[in-house]
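Shown here: the complex without one of its protein chains, the others still in place.
Order of writing sets the labels: A, B and C. Residues in every chain begin at 1.
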Amino acid sequence: MILSNSPALAPLSLLLAAIVIPMVAFRRRWLAFPIALCASAFATGISVVNLVRVLSEGVIHYHFGGWIPPIGIEYVLDPLSAFVTLVVNAVSLLVLVHAHRSVAAELPDRSMPYYAVVMLMLTGFNGIILTGDFFNLYVFLEISSLALYGMIAVGNKKSPVAAFRYLIMGTVGGSFYLLGVGFVYMTTGSLNMADIAKIAPTLYHQPALVAALGLMVVGLGIKMAIFPLHGWLPDAYTYAPSASSALIAPVGAKVGVYAIIRVIFYVFGVDFVRHSLPLTDILAWLGAIAIVYGSVLAIAQKEMKRMLAYSSVAQIGYIGLGIGLANPYGIIGAVLHVMNHALMKACLFLVAGNFRLKLGHSTIPRLDHRVRKRMPWTTAAFTVGALSMVGVPPTVGFFSKWYLALGTIQNGRWLFLAALLVSSLLNAVYFFRVLEKVYMKPLEGDVPDDGDTALAEAPGSMLIPTLVLGIALLLLGLFNAVIVTGIITRIVPPGM
Amino acid sequence: MRTHRPNPIVSLVSRVVSPFIMMFALYVIFHGHYSPGGGFQGGTLIAAALILIRLAEGNETAQLQFPRAWATPLGSLGVLIYFGTGLAAVFMGGRFLDYSVLHLAHHATMSRSYGILLVEIGVGLAVTAILVSIFDNLLEGKPDA
Amino acid sequence: MKTANYIVLLLFTGLMIYASLGLPQRGDPYATINLDESPVHSPGAAAYYIRNAHKDAHTDNMVTVILADYRGYDTLGEETVIMTAGLICFMLLRRRKEEKDENA
Partner (left out) sequence: MLDFFIGHYAYWFVFILMAIGLYGMTVKCNLVKKLIGMTIFQVSIILFFVASANKWGATVPVLDHSAGSIDPTKYINPLPHTLMLTAIVVGVATLGVALALVITIYNRYQTLDETRLLEHMRKDDDSE
């Protein structure tokens, strides 16, 4: 029973937790966190099962209510969706473990609705990734975005304004997407992705369908903050509580990227895109510009969370560049970078959260080498994360850049290769700025070295997830060939 | 309502009208199989009737009718009815939300019909409770409270 | 700044109207969306619903059958959306009151 329903179980278990938390934990608030943690762990376990099943059995379709696709809604479990669900659920499980302390510190009296909203966000993400139906994708997109608005708005004094701006932008994005669905439905008469993938090639140069593709990609681009549409992102990540930014930053944008990959390569197909709209070229150029722009702005930031937010803009640019190259290396690089960036960003945001809890701030100029002495493990995790962002070989960050570089060379786009190299240098500049403060900067004034006893390593529930992520960055880097040959090469879409 | 001044006409009219709105709402929910209507429309109507009393009689009096602490758990209960119907189908050996395996009636088609009714009741309950809850919360967060 | 906005809005409207020229005639009962079969011979959803709603679920109102049965998972999502909204309003605005309730 569990096995035959396994494709639907990950989002459903998270949804059940979200329903149960307000009922059970309304008076007993301490129950909210264990329920959320159990659901997240169960979803991660199910994702592992799903990935193993997909790799051995091939694509699995799950029909809700027993209705065959163009009539009903289906979930499609193929290597890409199974892989991305596993990444999303595993990373959020680790971040959730870490979030317990910081939620207790920052949002003491709102923990019950907060965990319910977190579960709803993860439900939305899982639904977006697994669904094979355009309208169902819209519904789950809205679930996750509403949850994101709420999670951002409970931060400091300025956070509601950031959340409101995101809400306006996000609603425009969602509505554009819905309008695109309308155009698709009216020209093809179907909402099922597999069905449309068959019908679309017969309709080259149909302006309504081209408009639909454009509207969908722009809508999802606003939601996922692709470069010129990223306006809401830095404020939202900076003002949100640290638990929220650690939950949103690693996985939020990846889900949008995933949806764009699905729409462009699996539904409309490479041929349709090449014949009708220079969409891939636009994406590649925007990605390249975003890489440089995000990295340069990240250098100018003092606040660590804001620096990481701008670096997210740059990193999403890498993925956009990979999609835009539209060759197998580009796709491998993009999908690998989805995983890498989720792990790296999660690691770095957790470190920022540890700093916030122990130092009370995460402002870069105020860090000094006391941090390294008192918080050695956190500093070590940060170092690994930073090296991975720069792309130093044994870490995972190197390999996705390697595949992206191979992709640019294969297409002969030397300018994009240059953007990749320049951005690595810029990444090095803004991360070494922090590392220099932590490792080199002596104490200011004559503060005695061991006078401040409050400053100590973060508690275990926060330290362990940070270290697990740091070690994962190294291990996955060493064994990345296994992932690439075992999973990601099977993702390369048809027609390439 | 902060500055609530009772007005006999408004009070009388809304007290008289509100039960009829609710009656009609129940008709909309339960007759949704045969005429335009359904859980969402009916739930909105019940919520409108409750909010009408809140507006006309003042928030404090209206608490006797529908306390604000009920709203969030009741909304979750509505969603749980929907979700539970779907999950029951999984436990009976079907796919999620496959009402035909639920054996609510002798025939699979009738079982579907009753399954739809069950789900619509869940939708109605959730929409009622949550719309009232949103109204209450917006009122509570009012400026300089 | 404002003029740029207006120009973008006009361009958007123009593009959308241009795209709409490719749409099928509104109200045509024989347009692609209303046929029994799509161009690639998969069943056309809308015609299937009209023909089979009563046979499948013994319910006259086709919209109800689609809403709760054929596409019931969408409606579960819709419920979840409104529950999310309720929870967020609760989380943002109901704070002082809750404490008061517990003290009482």
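Keep in mind that, in the parts below, a contact is a pair of C-beta atoms (placed from the backbone, for glycine too) under 8 Å apart; a residue touches a chain by one contact, two chains touch by 3 or more.
Here the structure is a predicted model, which is why all the values come from computation and not from measurement.
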Left-out chain, listing which of the shown chains it touches: A, B, C
Identified contact with the non-displayed chain, of A:I168, A:L421, A:M440 or A:A456: A:I168
Residue, one of A:M121, A:L146, A:V257 or A:V484, that touches the chain absent here: A:L146
Absent-chain interface as seen on chain C, which is shown: 2, 5-6, 9-10, 12-13, 16-17, 20-21, 23-30, 33-34, 36, 45-47, 49-51, 53-54, 60-63, 66-67, 71, 74-75, 77-78, 81-82, 84-86, 88-89, 92-93
Touch residues of chain A, complete complex, unshown partner: 135, 138-139, 142, 146, 149-150, 153, 157-158, 160-161, 163-164, 167-168, 171-172, 174-175, 178-179, 182, 185-186, 191
For chain B, the residues touching the chain missing from this view: 34-36, 38, 40, 127, 131, 134, 137-138, 141-144
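We adopt the following convention: only the chains that are shown with their structure count from here on.
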Graph class of chain-chain contacts, one of line, ring, star, complete, other: complete
Higher-contact pair (C-beta pairs counted), B-C versus A-B: B-C
Interchain centroid distance [CA atoms averaged], chain A/chain C, Å: 26
For chain A, residues contacting two or more additional chains: 15, 19, 22, 64-65
Numbers and ranges of chain B residues touching at least 2 other chains: 72, 75-76, 79, 83, 96-97, 99
Touching residues on chain B, where the partner in the complex is chain A: 72-73, 75-77, 79-80, 83, 87, 89-91, 93-100
Residues of chain B touching chain C in the complex: 32-40, 69, 71-72, 75-76, 78-79, 82-83, 86, 96-97, 99, 107, 109-110, 112-113, 115-116, 119-120, 122-123, 126-127, 129-131, 133-134, 137-138, 140-141, 145
Chain C-touching residues of chain A, taken from the complex the two chains share: 15, 18-19, 22, 64-65, 67, 69-73, 109-110, 113-114, 116-117, 120, 123, 127, 135-136, 139-140, 142-143, 146-147, 149-150, 153-154, 160, 183, 185-191, 195, 198-199, 202, 206-212
